[in-house]
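Please read the structure below before turning to the comments.
Only one protein chain is missing from this complex, and each of the others stays in its spot.
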Amino acid sequence: MNLLYFAWVRERIGKDQERVSPPDAVKTISDLGDWLCTRGENYVHALEDRKKIRVALNQVFVSWDQEVFKDDEVAFFPPVTGG
Amino acid sequence: MNLLYFAWVRERIGKDQERVSPPDAVKTISDLGDWLCTRGENYVHALEDRKKIRVALNQVFVSWDQEVFKDDEVAFFPPVTGG
Amino acid sequence: MTVKVQQKDFEASKEVAAMVDGCRNPGAIVTFTGLVRGHEERGKLEALELEHFPGMTEKQLEKVEGEARKRWDLQDCLIIHRHGPLKPKEQIVLVACISAHRSDAFEAASFLMDWLKTEAPFWKKEIYSDGTSWVEAKDADQEKAREWNK
Partner (left out) sequence: MTVKVQQKDFEASKEVAAMVDGCRNPGAIVTFTGLVRGHEERGKLEALELEHFPGMTEKQLEKVEGEARKRWDLQDCLIIHRHGPLKPKEQIVLVACISAHRSDAFEAASFLMDWLKTEAPFWKKEIYSDGTSWVEAKDADQEKAREWNK
């Protein structure tokens, strides 16, 4: 699974991208977030307040309860501020 | 009194401007219109349908019941179509 | 805060660049440019003749521009309106509004166009190969202009 991080999520986690192989128990993006938070304080700091994080699955906005599979690309980022 | 005509009002009356000295009985722009219509068919053709004519007194939009005096400038024209 | 009534053409980009130079904290620029349409209901247009009321036109444009500045937070604002004969795709009018945030600029520009349509003494005559016709004022334009006073 390919993970992408942008803006302050990227800064807090300390990388912009990584490949991970979460355990089978990880069914949804929410599960994925929980699992990432077990991997270090940087993930907790970046992802703890889920109301402030948007997620995109294969470049499409989705909600945290969206299912994920091993070949997916999942992006985590703050609410967008373009324009 | 100086009178100005624009657009199809000008075309129907056949001039863009004229100086007139209406009789004392002409108190309002409406009176002025009535008096002009006694002067020829061209004025009747131009001014008969007052709902379709706007008037400006000294370059300010006014209604037909506005009073006029001898040094005034009165303009007659169709509803505007700029922009 | 400028109003120009002129026969000659204008360059929106130059006008806007000069305005931005003079603004303290510009963030949003909205421009409206009106062009002569080449096709109307009656058919293919050869030209549009724009007549106006010199003197009153400038006063009325200044009035609507002043009203926009009262209603919205604008750093600068411009109206240029041409008169005389114009060909299809030629520019007729430019409205430009500069503000810190987009909603002021969008609303002010839209308001200026709506008021200009009903308050500025211009008249359009369409020239076709087989004759001419004066453009009639639209009730919808009156309605839009009135909406701003609700």
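For clarity, chains are labelled A, B and C in written order, and residue numbers in each chain start from 1.
In the analysis below, contacts are C-beta pairs under 8 Å (C-beta built on N, C-alpha and C of every residue); 3 or more make two chains touch, one makes a residue touch a chain.
Nothing here was measured: the structure is a model prediction, and the numbers come from that model.
Across the complete structure, the visible chains that the omitted chain touches are A, C. Remark: the omitted chain is touched by one listed residue; of C:Arg42, C:Arg102 or C:Arg146 this is C:Arg102. Although one chain is not drawn, its touching partners on chain C can still be listed: residues 11-13, 16, 20, 24-39, 89, 100, 102-103, 105-106, 109-110, 113, 144. Mapped onto chain A, the footprint of the missing chain covers residues 4, 6-8, 56, 59-61, 75, 77-83.
Going forward, only the chains that are shown with their structure count from here on.
Averaged C-alpha coordinates give centres for chain A and chain B that are 73 Å from one another. For the pair chain B and chain C, the distance between mean C-alpha positions equals 27 Å.
Averaged Cα coordinates give chain A a centre that lies 49 Å from the centre of chain C.
Residue positions of chain A touching 2 or more other chains: none. None of the residues of chain C touches two or more other chains.
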